[in-house]
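Written below as structure tokens is the structure these notes are about.
Removed: one protein chain of the complex. Kept in place: all other protein chains.
For reference, chains read A and B in written order, and residue numbers begin at 1 within each chain.
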Amino acid sequence: MDVILFLEQCLNGLQLGIMLFLMAAGLTLIFGVMGLINLAHGSLYMIGAFACAAVATWSGSFALGLLASLVCAAAAGALIEVGVMRRLYQRDHLDQVLATFALILMCSEAMRWLFGSFPLYLDVPEVFYGAIDLFGVLQYSRYRLFIIVLGLLTAVGIYLLISKTRVGMRIRAGAADRQMTAALGINISLLFTLVFALGAALAGFAGALVGSIQSVEVGMGEPVLILAFVVVVIGGIGSIRGALIGALIVGMVDTLGRGYLPQLLQLVLDPAVANTLGAALASIAIYLLMILILIFKPQGLFPAHG
Amino acid sequence: MPNPIIEITDLNKRFGAIQATHDLNLTLNVGEIHALIGPNGAGKSTLIKQITGYLQPDQGEIQFLGQTITQMSPASRARMGLAQTFQVSSLIMEYSCLDNVLLVVQARSGSSFSFFVAVRDDANLIQQAQDFLQQVGLSDRQHLRASALSHGERRQLEIAMALALEPKAFLLDEPMAGMDPAGVKQLIESLKTMREQAPILLIEHDMAAVFELADRITVLDYGRVIASGDVESIRNNKQVQVAYLGVAS
Partner (left out) sequence: MSEKLVNRSMMAALILLPWLAHWLDEPYYVSLATRVAILALAGVGLNLALGLGGMISFGHAAFFGLGGYVTGILASHALNYEPLFSGFIDIPGTTQMLIIWPLAMFIAAIAAVFIGLLSLRTSGVYFIMITLAFAQMIYYFSISWPTYGGEDGLPIYIRNGFPGLNTLQPIQFFMICCTLLLITLWGVSRLKNSRFGNALQALRQNETRVAAIGISPLGIKLTAFVISATITALAGSLFADLNRFVSPTMFSWHTSGEIMIFVILGGLGRLYGPLAGASLFILCEALLGGWTEYWQFFLGLLLLGVVLFARGGLIGLLSGEPKNA
């Protein structure tokens, strides 16, 4: 096996994992604190990507675009929370699923109306063009490395925010016991808006970062959302630590599976069959992993509640 | 009929640092009302949940009708004839009183895997359900939804559902909680007739009711049995008075 290619695949897996963590962190926080299942999280990812593309094109500054993705997604998140979600906290999960599904339809159509059906392409600054030499063994895309570093910094930032600050303490208290938090006189509705906007900002940020690798288009958030669901199911709903570990596992398994499953199968099967079967299996590898984990740990790897 | 009906041997259950059930032994004999008392947090509800199957003990064994049931699901235990009422009324809220009891009669009298025959056309089932409602005095409420019942009526409906199971043992978890004196009085009379059908394991805070009904009393504290015996011996037990009745020694 080619070691350099393997290392590169691992870095790609890490990059996917970190992006998934940014999505899953918001999902799991919103569920943990508000008890809300939010399908529209993928729309916030999409909004972030579009905001970044639009602002970066208009101003010529990628940094401004990234900032815009944070601001726009957070604003959209806050708006959605105040306008719709507040009415749903006391409702059952079915209502939450339906209302947030309705929001997806509305967000997607609104984006299509604003930006058209054709994908936008986001140019990254020249600094990130080409590859960088890593320790003399590996040429790796500068931009992907930048995403990994920025994503890791954000993950550390979330960790510090949640574990070390007053706001974070309140969020943790909210996730542990909603009634108690209210009884302590913490302004619950402000806290909820804040958590929702924070989750939205993370999703939008991820959308903007990934938007430069792939294209920015309507519906781009949905595949990522479902991957993030798998992450949350594997990690355990409501657990940030579970989201981080689940995201890295899913990122690695998906990337390495696509890279190596066809080759592995060639050891035992006819090459043509191995390639098609390998590709098909690789596309569902993370779901098979999820099934396996569910059989042994129905509440995920790090169950947060009960 | 095997005696004892329920036999619990060396039961242990721990939640983190708290030993909720500690080397507990307990029996329920034919024909008796066995009251289980103890201060809040003594482990009564945890014990009930282990008997009914909603919690798995860490160690120990529970026998029912001479058969070990420790590993069985709650539904299997109920099918064997273990009926319970819940501390907080647990009913099918959108169903009428009659339908709540009817469901029990259905569960007891055959399979629920019948897909085409309307269950409410079965006059025999309806008749049985109505009889049980009558026993607890809810006949005039039979078409009211459970959600529309008063607190006391809900407790009565719970009793009717326990009766409809025609069980071999009753587990009643604080049936008198929150009832007015008239309701308590009526319920005491009901329990006296129920004991003729099957023995009752009764968890209750109303000491007057316990002293009137029980043949035996077991006192729990910190998950252990601190005293067990007939009404007189418990009434006079110094340890019990300190731990539970709040009498200074």
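Everything below uses one rule, namely that a contact is a pair of C-beta atoms (placed from the backbone, for glycine too) under 8 Å apart; a residue touches a chain by one contact, two chains touch by 3 or more.
In this text, all values refer to a predicted model and were calculated from it rather than measured experimentally.
**Student:** Could you list, sorted by label, every displayed chain in contact with the chain left out?
**Tutor:** By the stated touch criterion, the chain not on view contacts A, B.
**Student:** Please pick, from A:L11, A:A68, A:A99 or A:I171, the residue that touches the omitted chain in the full complex.
**Tutor:** A:A99
**Student:** For the chain left out of this view, which of B:A20, B:M161 or B:V240 touches it?
**Tutor:** Selected residue, touching the omitted chain: B:M161.
**Student:** Tell me where the left-out chain touches subunit B, residue by residue.
**Tutor:** Contact residues on subunit B toward the absent chain are 52, 54, 73-76, 78-79, 84, 86, 90-95, 99, 102-104, 106-108, 110-120, 161, 164-165.
**Student:** In the complete complex, which positions of subunit A touch the hidden chain?
**Tutor:** Touching the missing chain: residues 31, 37, 84, 87, 93-95, 97-99, 101-106, 108-110, 112-113, 222, 226, 229-230, 232-233, 237, 276, 279-280, 282-284, 287-288, 290-291, 294-295, 298-299.
Everything below uses one rule, namely that only the chains that are shown with their structure count from here on.
**Student:** Where the centres are mean C-alpha positions, what is the separation of subunit A from subunit B, in Å?
**Tutor:** 49
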